[in-house]
Structure formats: structure tokens, C-alpha cells
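All protein chains but one are shown in place.
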Amino acid sequence: MTAPVVEIRDLNVRFFTYYGVVRAVNGVTFSVMGEETLGIVGESGSGKSVTALSMMGLIEPPGYVAGGEILFSGRDLTRISDDEWLRLRGAEITMCFQNPMRALNPVMKLGRQLARVHMTHNRSSVSEATERAVTLLKEVNIADAERLMGRYPHQLSGGMCQRVMTVMAMICEPRVLILDEPTTGLDVTVQKQLLHLLRDLRERTSASQMLITHDLGVVANICDRVVVMYGGRVMETAGVEAIFDNPRHPYTVALLDAIPQVDSQTDLTPIPGTVPEPLHLPSGCPFHPRCTHAMPICSEDMPLLFDVAEGQLAACHLFSKEGTGVATS
Amino acid sequence: MRKRKSAEGIERLTAQANRFAEITKRRFGFAYLVFRLNPASLLGLIIVVAIFLSALFGPLALPYSPNKTNAPERFEGPSSTHFFGTDKYGRDIFTRVLSAARVDLLIALGSIGLAFLIGTAIGALAAYFGKAVDAVLMRIMDMIKSFPQFILAMALVAALGPGVRNLIIVITVIMVPSFARMIRSRVLSLREMPYVDAARTSGVPWWKIITAYLIPNSLGTMVVTAALNVSYAMLDAAGLSYLGLGVRPPQAEWGTMISEGTSQLLSGRWWISVFPGVALFLAVLGFNLLADGLRDIIDPRMRR
Partner (left out) sequence: MSPLLEAVDLVKHFQVRGDVPFLSKTVHAVDGISFAIEPDRSIGIVGESGSGKTTIARCLVRLYKPTSGDVLLGGENISTRSGVRQLRKRVQMVFQDPGGSLNPKFTAQRIIQESLLHLRVARRREMKTMAVELLRQVGIQPSDCKKLPHQFSGGQQQRIAVARALAPKPDVLILDEPTSALDLSLQAQIIGMLVALRKDLGLTYVLITHDLAVVRQLCDQLLVMYLGKPVEAGPAPQILSHPQHPYSRALIGSVLKPDPSGRDLEPPLRGEIPSPTAPPSGCRFHPRCPECMEICRTVDPEPRAYGEITGWCHLFEGGRRRSTEAREIGLEKNVETSSEPSVSGEPRGKKGEIDA
């Protein structure tokens, strides 16, 4: 973990729909460090996917970046031109999408899809690109790499497609790889295979990985740091051990208490209420209607991210001067 | 990602979105918005409403009778007493155009309405039961569809004879396959929905599943198809009548009026053909634009 590769500061993304303004991302601040695996955890409406899309420049009208900046390689990604995006996307920042089977071109052979990415950014020839693709596939222990190149996406299983898509994203040696829910929809035994592949890639290349997921098991096993999002804001940021052993933000605490575990049948404490709809976000802190520690100020002002421990930040009024600073688990 | 919007741009967009939100909260708010924002479909709506109203009330308000001949006033051009002029029998063309609107609307709406009902039944049954039922019903639809639409119409009219009632029957038959096909594809996908399974486990009988679960959820797309098909039906009706195969004279109908007037065009009496033609054009255009607007309302609505 070295210097930050991507710094997101106070990002604001809004969608202007017929039904009103959807504040999908509402002042989000975090960084992706070099050579780390960062986990972005959140439920629906937390803004995690939109954040990732804005990091790739894929926010289209009616959505716009309404504030903040995304710093990468000395540039603010929210202000660069479409041409610059064409050079960046796929080469320096890449993304793997949900639903691997649908994210690949169904009428193009995989080999060609893989090669094309390389050729577009490196001006290589077909044979050079193909060779590189095969090499990478073999490096990550995908059996029968050559045969795979001649296949179509629908001939592969979901897990296989996901792995191919990951390789496709890595083929140009990006600095950041974003993965949107890579394990959702995969069989449990295949999930571990995929995570193993990701860990492998992390060790071979110096790329940072940003993993978006709602599965805390995935986070615990592969991430170095975690960002917890809710209602379009960052609730807590910490190293992975700290998040699980010593969560400070009431949302994180409540979440960890509410998830069922395989090895114990302790009573779950559910979180009352429902996840807010991005169209109708509560005022102030988005979690306050469901928070056991809610104070009057919570419905008025949005809390900033406060330092609560070494390398741990939580956005909660408990940690400001007025609060008690204690969120018991 | 487009160039980032300026702060004022964001404010403008926010204000606009909030205004829209106010409107969409109301019952038919979204529909209202669609028409406001898409002037073409609003135009369509206006035209259709205008045609309806004039067809309903027009002939009553006018002094002339559409069919009474009036020899002394024949072949008069458009004037203040005869807005659209008179034809070779001295009948007021304006009155006739409005009266024809009634007939054409009746035929078009009647046949589409019937085709809608029959096509829905056929398509839904075919999709729900599948296999043999589907094969038989769809092959019948295919047979109808494979004839060039107009030729088939002519053949059927030749067999049944002219007249409004037969015209409606003929056009219904021609239009049924497209409805059947649309509903069939919609029901095929809906059939797999969990709520259909849930209905089964709740003991709902098959006929109720079709009528209360499948068809109501397919109506959206059907309404759009229906609106579009109304315009085609009108063209078919007018076309057949133009050829003399449709409505019998002296019944006023746009197609027959156009046909009657073609022989006069060379003599310079353009008004006999042109006005009914324009009326027909407007009607078809109106329904088309309306269908556009309906589609915008029905289709998943998440766009700006």
C-alpha cells in the first residue's frame, strides 16, 4: 500500500428524471491506494455502482457529475474530454461488470474480443495480441486457453465468463481494475476460484483492485481495506480487520450483527426499517431513521468523516465534538 | 461522459426535475408530461380528438344533408356557403367529409376493436397452452399473414360483397394476426413469471390466469399496436372503397369521394378529391402520432 492511485473527493452524481432528482452519489470521499484490494460494500441505493461508473466515465444523461473530483494520474476525471476517456478506459482503468454472460459480445469469438482490447490500445497486430491473451489466460490457470479463444460466451458457464472478462480487463495492464459484484450469481464453489484468480493477479501485477460487493464474506477474504457506503455516502472506511473486529459507525455495527453466519445460530438483530430509495433520501445522515444512536442533529446535518482510529474514518455525529464517540456493538 | 455541467447548469436541471416531479405525482401526471414534451404526439392527440368531435357533431350542425342532391349547385368551388365546394351531384363536400369521418372511424375502430378481442384470445390461448394448440392457431395466423394484405382484402370483399358491415369483417380478419402475434410473444414471456406460478399454487384456474394475470399485464403494448393499426385499417377501408369494393354509394366515405373526384381533376375541379384526401391523411397521421405518444407512456419510463 503506497500512494493513492485514485482519489475521489466529495463526488456528487445526480440523475435528473421525470420523477425528480436522484442523488445517487452524495459527497463521497475515499481513495484507492496502490497495489491494494479495496472493497466497496453497500446495499441497494448506496451509490456504489454509480461511483464506479463515474470512475470509468460512463455516466450518461440524464445523469451528471454535479460536484467533486476524481483525481487520477494528475488529472480530474470529471473534467476530461471524451477522447481522453477513450485512451484511459480499458487501458489504465478497467471494469468488469455484473452479469458476465451478458457483458461479453455474444456474436464475437472470445479470442477476438480479447485481442481487440489489446490492439486498440497498443497498436499491436492480431497475432501479438492473441499471443498475449493466451499467455495471460494460462498464467491464471485457465485450462485449455487456446481452445477457449475460439469459443463464444454462451458456450461457457457463468464462472468461466467472469474469469474471461477479468482477463480481458487486465490485458492492457491497467493501474486500477474495478469489479462490480463479481461473485453475485456464481456458485459458491466457483466463487473461491474467482477470488483465487483475483489474488493471483494482484500478486503478479501491480494493479489495484476495487471490488464492489454486498457480500461481507467476500470482503473479509480478499480485501485489504473497506469502504462502507449507504444512501449515497461513505459511512466508514477502515482496514479489513478493523471493520470486522472494531466497527465504529452504527451502520457497520448493525450490519455485522444482522447477517446470518454459517457456524453459529446466535440471534440476529435485524435493522428496523428499509433501505432508502435514492429518490427520497432522508435529510441529514441517510441512516438516521434506522439508527439506534440517532440524535437530533442527525436529521439536520450530514456528518463528515471523522478520524476514529489509525486509518479508520467514520461519518457519524457521535464522533464529532457533540457526540459521545461510542457505538457499542 | 459528457463535459461536466457547470454549477448553473446543475441548478437549472435540478429546478426542472423538481418541476417535473410535482407533475408526475398527480394521477395522470406522467402522461400529461409526455404530451407536453413531445409536441408531435400532442398534435396527434389533438387531431384525433378533433376528428372524433367533428365526426360526432359535425353533420348535425350543418344545414346540408350529405346525400341530398342539389343539381343547380353542382361543381361549385370552395366558397363561404360551401367550405369545400360541391361535387357533381351538388352535395356539399364539407358535410360529406365530416359524414365520411363517421363511417371511416366506425370501420377502423370497429374492426380494430374486434381484431383486438379476437387476436388477444387467439394469441393468449396459443401462448398459454403451447404445443399443439399453439401450432394450429399460429399456422392459421401465418396463412392469413402470408397473403398480401390488400389483395386478400379484395378477395374477401369480392366473396362477401360490398357494404360497411362486410368491410368491417374483412378488415378484422386481416388485422387479427398482428394482434395475435404480439400478445402471444408477450404472454410467452409472462407465462414464466413467478406470479403465474404463485397463482397456480393458489388454485387459480387456467382461464382466470389468462384473463386476470396474463392479459392485463400485456395490455400496455397492445394499446400501442392498436392505435397504430387503426390508421392502417382506415387506409385499407379507404383503399377498398376507392376501388369500388367497399362502401356503397351514396354513402359518404373518403375513399369513394376521392375516387369520384379523380375524373374531375383534369377539368380543374380539384376540391372534390383533395379535401377527402387531406382528411384521410390527417386521420392516419393523427393516429400514428398518438400511437407514438402512447408508446412513450407505456414503455419503461426512466428517461429524462
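For clarity, chains are labelled A and B in written order, and residue numbers in each chain start from 1.
By definition in this document, a residue touches a chain if its C-beta (ideal position, glycine included) is under 8 Å from a C-beta of that chain, and two chains touch if they have at least 3 such contacts.
This one's a predicted model, so the numbers in the text were calculated from it and none came from an experiment.
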Contacting the left-out chain in the complete assembly, out of A:Ser125, A:Ser157, A:Ser206 or A:Ser283: A:Ser157
Residue of A:Val218, A:Val234, A:Cys285 or A:Cys298 in touch with the missing chain, whole complex considered: A:Val218
Contact with the hidden chain (one of B:Ile118, B:Val204 or B:Leu243): B:Val204
Residue of A:Glu43, A:Asp76 or A:Glu92 touching the missing chain in the full complex: A:Glu43
Touch residues of chain A, complete complex, unshown partner: 43-44, 157, 159-160, 187-193, 195-196, 199, 214-222, 240-241, 244-245, 254-256, 258-265, 268-272, 274-275, 277, 290
Residues of chain B in contact with the chain not shown: 193-195, 197-205, 208, 212-213, 216-217
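Operating definition for what follows: only the chains that are shown with their structure count from here on.
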Whole-Å gap between the CA centroids of chain A and chain B: 49
Residue ranges of chain B touching chain A (in the complex, touch as defined): 1-5, 9-10, 13-14, 16-18, 20-21, 24, 30, 33, 301-304
Chain A to chain B touching residues, read off their complex: 14, 16-21, 54, 57-62, 64-67, 78-79, 81-82, 85
